[in-house]
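Below: one structure in structure tokens.
A single protein chain has been removed from this complex, and every other one stays in its place.
Going by the order they are written in, the chains are A, B and C; count residues from 1 in each one.
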Amino acid sequence: MDVKTALAGQRIELPSWAFGNSGTRFKVFAQRGVPRTPHEKIADAATVHRFTGVAPTVALHIPWDRVADYAELTKHAADLGVGIGAINANVFQDDDYVLGSVCAPDPRVRRKAVDHLLECVDIMDATGSRDLKLWFADGTNYPGQDSIRERQDRLAEALAEVYRRLGDHQRILLEYKLFEPAFYTMDVPDWGTAFAHCLELGPRAQVVVDTGHHAPGTNIEFIVAVLLRAGRLGGFDLNSRFYADDDLMAGAADPFQLFRIVHEVVSAGALASDVALMLDQCHNVEPKIPGQIRSVMNVQEATAKALLVDSEALAAAQRAGDVLGANAVLMDAYNTDVRPLLAEVREEMGLHPDPMRAYAASGYGERIAAERVGGRQAGWGA
Amino acid sequence: MDVKTALAGQRIELPSWAFGNSGTRFKVFAQRGVPRTPHEKIADAATVHRFTGVAPTVALHIPWDRVADYAELTKHAADLGVGIGAINANVFQDDDYVLGSVCAPDPRVRRKAVDHLLECVDIMDATGSRDLKLWFADGTNYPGQDSIRERQDRLAEALAEVYRRLGDHQRILLEYKLFEPAFYTMDVPDWGTAFAHCLELGPRAQVVVDTGHHAPGTNIEFIVAVLLRAGRLGGFDLNSRFYADDDLMAGAADPFQLFRIVHEVVSAGALASDVALMLDQCHNVEPKIPGQIRSVMNVQEATAKALLVDSEALAAAQRAGDVLGANAVLMDAYNTDVRPLLAEVREEMGLHPDPMRAYAASGYGERIAAERVGGRQAGWGA
Amino acid sequence: MDVKTALAGQRIELPSWAFGNSGTRFKVFAQRGVPRTPHEKIADAATVHRFTGVAPTVALHIPWDRVADYAELTKHAADLGVGIGAINANVFQDDDYVLGSVCAPDPRVRRKAVDHLLECVDIMDATGSRDLKLWFADGTNYPGQDSIRERQDRLAEALAEVYRRLGDHQRILLEYKLFEPAFYTMDVPDWGTAFAHCLELGPRAQVVVDTGHHAPGTNIEFIVAVLLRAGRLGGFDLNSRFYADDDLMAGAADPFQLFRIVHEVVSAGALASDVALMLDQCHNVEPKIPGQIRSVMNVQEATAKALLVDSEALAAAQRAGDVLGANAVLMDAYNTDVRPLLAEVREEMGLHPDPMRAYAASGYGERIAAERVGGRQAGWGA
Partner (left out) sequence: MDVKTALAGQRIELPSWAFGNSGTRFKVFAQRGVPRTPHEKIADAATVHRFTGVAPTVALHIPWDRVADYAELTKHAADLGVGIGAINANVFQDDDYVLGSVCAPDPRVRRKAVDHLLECVDIMDATGSRDLKLWFADGTNYPGQDSIRERQDRLAEALAEVYRRLGDHQRILLEYKLFEPAFYTMDVPDWGTAFAHCLELGPRAQVVVDTGHHAPGTNIEFIVAVLLRAGRLGGFDLNSRFYADDDLMAGAADPFQLFRIVHEVVSAGALASDVALMLDQCHNVEPKIPGQIRSVMNVQEATAKALLVDSEALAAAQRAGDVLGANAVLMDAYNTDVRPLLAEVREEMGLHPDPMRAYAASGYGERIAAERVGGRQAGWGA
């Protein structure tokens, strides 16, 4: 496919929660203009799409984005030019979940958690969402606290019930994470565990890779390649990190790593596939809408570079065992300045070539800061 | 010194904030009976001391423990059998501190932060505290966000002003931390940076080692040994972790590491010195008072083992280059079950030999759960 | 099962290569008395068994232990009271393998590597070994150097050919490793990749967990529990580490971790199963035979503690959500000094209660140092 066409057709999903306040356990710094409602979050996401042209869906987080009428919310989104993306289930913010949700030792708690997951599928039906994204904060803090094996059994049972409830065109995207909020075991700590559960469930269960959820030194693009080979890569939660699950803007900490990850997707022919590219970030100290725009642009730049890799020259050098030659082919693409190319793509899409500047000039940020006074700003409600 | 005497004379400082609610950015799970006021926190700390006999001081966190009358608070503590320990300054929970406190680019913010630190010295004067514990959440999230060098200059300037304000018997204990809440640079990320600033300040500035604040693989006992050799170890914030700054109970994640750390203190003759042993923990999923008692006991057990090391045999094996022999001397002490010894020490101190059981039997937990109804539970206020 | 019976019946396999010289890329320090031949390595391993009673097999490394007559070598072992254990294939020490073995881009190299693996199965037939242990040093050092996906395809093809060659009672044990000697990708970097290949192969392909082959922070006992639940844990390469694949004596760096790992094996009822407990260590600075004896004892101590866990009390506390109570049950066992119990077990087995002392008194070390003069000491031949 033509590089420009591929870039113009890329789809990056935005997270509704990126527009709300976020922070660390030490402090959530409030920002002016932050949305108070799911509708306002969607309006902000639509604004990102208006200036980038490649962010046509917004993921919801339930219960943070719970509304009475999902059809109305979906229409609200459509009116603003975007659609509802993945439904992210949240079973970690109720006092009942102190020892876990679907893995908790108390069967009443597990039932409550599964019911919430089933409610999320109802919401998917109402919004037309394809993906149920499941991240479990479940785990333990102390050796001996609970049985690792029994928690796996409980997890499998819960997932099976939810899987059975899925419609034909719906998927479970199962996420894994090394640690936090649990500090001894997480019940789905790595891709292997997520993969094993997906295999048990069936073809509509797939693994989602959050780029901030790995142990130090983990080669993420390797995992991506292996999951693609096995047909089990459902998508990404993109962000970047220097340390742990820092949730910084995608491409901000290690742009070369982002390029390598996208290169695996491109070279597997999976760029325009069901592999969902979703952002999952926290703009703790920077303004949120520009933070999202910048992140989208960083993903675009990584994608453009990946599309510019001379795959034939690369394969030839690889087959010849030419270590430096093969590396050079990859680096030639990475070292290219793709910003002019992306500016052209945007202009051909009828967009301003510089989304950051265009957004700044739009006055949207000042307007929401002035208008969104009173009410309760959206946040994680921790 | 006699092992039992040393154990009976050990002093472990408790953190007032360990008795309040705590959690992660995802959720703070509330517990019944949690204190609403500094007075109630001190009452809980005094309870830990009542059953362990080795926790006679409680550290305060300002502004979390701000009161109108510190002399009254000190008397309240004394009436309960404990004293006020270190004053922990908190310059990270005001919206002004979004880009840092003493290192922030805005001089008004820096002034505000320094004024808070000076207020903490006032509180030290009022409470008779010796130690001003300084941990700065300052840092940056993105490359380029601020000048690393200029932030160091601002930090040095602020520390110098505070140092000049100290009384003759007061110290600055400067803490370092690899990451969180800042995710690109922390302004005091490692012991080397803290040490360099302490050297600039003078002899009453010392480094405090929080056992959860290091990069993976860091050998903490090495740092302890080096700081002791340089006369710059001010104390510890004890806790344990499997991943990052997990703030689990001391000794829960790696009891052998805790033993090795205390062994360095003991072998440098610094057990009964100004090296402060302070707990700094979060009991997110376990009850807080028993969590503190258990932590104190874990530190005692590590200390007892360290005191049992046959230092002459160890030195002889080391000098002889007998790798396995020297290791065996250390392991012999570590592998000893010191619980009977500590039970004896407690009985000789007039305490119940099993503090956990004695606390459970006391009914204190049930009483505070019943009494502390209404009001606002203490927490981090993030 | 009775604790003493379980301890007396434990089986720990020794690696022939632990008795040869080893070191780092910086230096291999030679020791006096090191074996020159596979026969001498087996004699040393038999000596470890003679004093510990629980190390009745020795693993071979091919080609390091290649001999003309494996039946004769097996008889030599039997005469010394031990048997031949796993056959470890080595496809990383030929100049042909610079870019990999079974994953190399050159089909001639891959053929050579597979032929070596098939030779190892021949050796298994000749020695009666059950396990073919496969660790591949394959990987790449630079991004782009080779195709991650194609290397997986080549790996799968090679494994399938070897699997087909296995006899009914033979197994493939597939090992994984995060890094070293390859520094960008390893072709089997984690348990998930090993697990996926084993699933493709069939029931006689199982994962082996080397305790030094993980990213920092990885919870190894979790992996053990998950693999046991899936019926895919083939065994362990036991050693310990503070940093990377340090190959220190098992239990030396984190004895609590070793205990937790063995606890998972015990609590799954898998202690006396086909889950092989193998040592894989390098005694770079300590004498090798005592290093092995000490390692065996460390594994025994961890096992004794795991057997002492009050599993009913543990399960009750877990089900009740009693975090501190459940942790305390585990810690009670860990904090027990099991050395007297193991001394009893040894005496009941007709052994000296202290294998280290008995070995030292035997004069074996001095004898081999005097006798093994001339020839070429065994090593890795790197």
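Here, a contact is a pair of C-beta atoms (placed from the backbone, for glycine too) under 8 Å apart; a residue touches a chain by one contact, two chains touch by 3 or more.
Computed from a prediction, not measured in an experiment: that's the story for all the values here.
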Tell me which of B:184, B:236 or B:380 is the one touching the absent chain. B:184
Considering the whole complex, which of A:55, A:208, A:285 or A:378 touches the chain not shown? A:285
On subunit A, residues whose C-beta touches the chain left out of the figure: 216-217, 219, 242-243, 252, 254-257, 285-287, 290-291, 294, 301, 323-324, 327-328, 334-337, 339, 356
If the hidden chain were put back, which residues of subunit C would touch it? 22-30, 92-93, 95, 97-99, 137, 141-143, 145, 178-181, 183-184, 216, 241-244, 246, 248-249, 252-253, 284-286, 380, 382
Footprint left on subunit B by the chain that the document does not show: 99, 104-106, 141-150, 152-153, 178-179, 184-185, 189-193, 195-196, 199, 214-219, 221-223, 225-226, 228-230, 256, 260, 264, 267-268, 314-315, 317-321, 323-324, 326-331
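Definition applied: only the chains that are shown with their structure count from here on.
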Taking the mean of the CA coordinates per chain, how far is subunit B from subunit C in Å? 40
Specify, in ascending order, the residues of subunit B that touch 2 or more different other chains. 216, 242-243, 252, 285-286
